[in-house]
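Of the protein chains in this complex, one is absent; all others appear in place.
This part shows chain A:
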Amino acid sequence: MKKITFIPLFIAVVLFLVFLFFPNKIIEKWISDDRVELAKTEMNPLVYQGAYMQSRMLKGDNMMPIFGSSELVRFDPFHPYNYTKAADTPYDTYLVGRGGTQSLTHFMNIAEQGKDLRGKKVVFIISPQWFVKEGLDEFHFSPNYSMLQSYDLAFNKTMDRSLRKRGMERLLQFDTVQRDHILRTMYEYELSDHKERKILGRAAKFVGSFTRQLQHKKDIYYSLFVGDFKGDLKAQPELVEDRTFAEQIKASEQYGSERVNNDYGISSHYYNKKIKPKLALLKDYKSEEEYTESPEYEDLQLVMDAFKDAGAKPLFVSIPLNGKWYDYAGFDKDRRDAYYEKMDMVLEKSGHAYVDYTNHEDDPYFLTDTLHIGWKGWVYLDQTMDDFYKHD
């Protein structure tokens, strides 16, 4: 008979405990500043779903991060990150987001960073396509969902109570949150102001506090592995440094025109891959869409209130849709204008700084495709960020 030994099991338990109680201070030393720098442009979900890496990036008085979504990965020489390096701006930036990181995802992240953001200037890019009638769906929410941040929200003591409750109420609408029984129970307990199901609520918070600490441990370990991938940032400093705004506009138009092969001003790469093969099918495919009624407005309000609560100074950026393309897609000018106006109103009311680029919808090379800012759009944003940073 094979000899039965439980030694490997004990070794496993011991190793697990070593991992669990290994001092954070030492792990933090292993995460070099170079790695942190690379993580700024990597847009690794582990970064914005976590806490530690962002707190490292946010260090320094001159940090002005950009929150956004899929446009952030559209690197070109005018992309804000490349711009800050080439023009040697007095501020530095890093990028938070990827496809599908809409307001609610950012809200959780802002809540996580909380008072770290006090007095910090940040840029927040709002994409029109977030404001579909159904709002954020499970398929965009769940890949960007952060368990660490959602648990921390239940324990958050610094954020305004009613704002926190609004956030939890919204999060409870998602399956990802509903499936997590501990989290769900904690949220419901918080929402009832600790009045209902006291024993169960306290038990959930007790268990949840462990889960939360485990998540933070995991976050530190994961931070060892972000910033590994050096992507092609397509930097060409010569197009930016020592050039005036007008010259940069010109350069960006030149740069864009070399990359467009169609009447819609959509980059050839995007056009050939996603549009050309089904151009006929896409005629009027957005004729039913509207961006004026959406749960996303409430989510955006959460973001605005969270910035205010944290004491951050955000600059909101309202992006246009590609006019020519949306005409073709059957999303006509009236409906687009209705969205632009509504967004203007929302931003005006918020009391936060904002910039409205929506009069650029027919400006060639302002957008790189149907709706993503890039090229000339970046040049405008770079300029705006310079002014915003200087201005108090």
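Here is the rule we use: a residue touches a chain if its C-beta (ideal position, glycine included) is under 8 Å from a C-beta of that chain, and two chains touch if they have at least 3 such contacts; residues count from 1.
By definition in this document, contacts and distances are computed from a predicted model.
One chain of this complex is left out of the view, and of "Protein translocase subunit SecD", "Teichoic acid D-alanyltransferase", "Stage V sporulation protein AD" or "ABC transporter permease", the protein name its UniProt record gives is "Teichoic acid D-alanyltransferase".
For the chain left out of this panel, the touching residue among A:Thr185, A:Ser267, A:Ser294 or A:Thr368 is A:Thr185.
Checked against the hidden chain, the listed residues A:Ile4, A:Val18 or A:Ala280 yield one contact partner: A:Ile4.
Although one chain is not drawn, the whole complex shows that of A:Ser142, A:Ser209, A:Gln236 or A:Asn262 it is A:Ser142 that touches it. Counting over the whole complex, chain A has residues 1-2, 4, 6, 9, 99, 139, 142-143, 178, 181-182, 184-185, 188, 200, 273-274 touching the chain that is not drawn.
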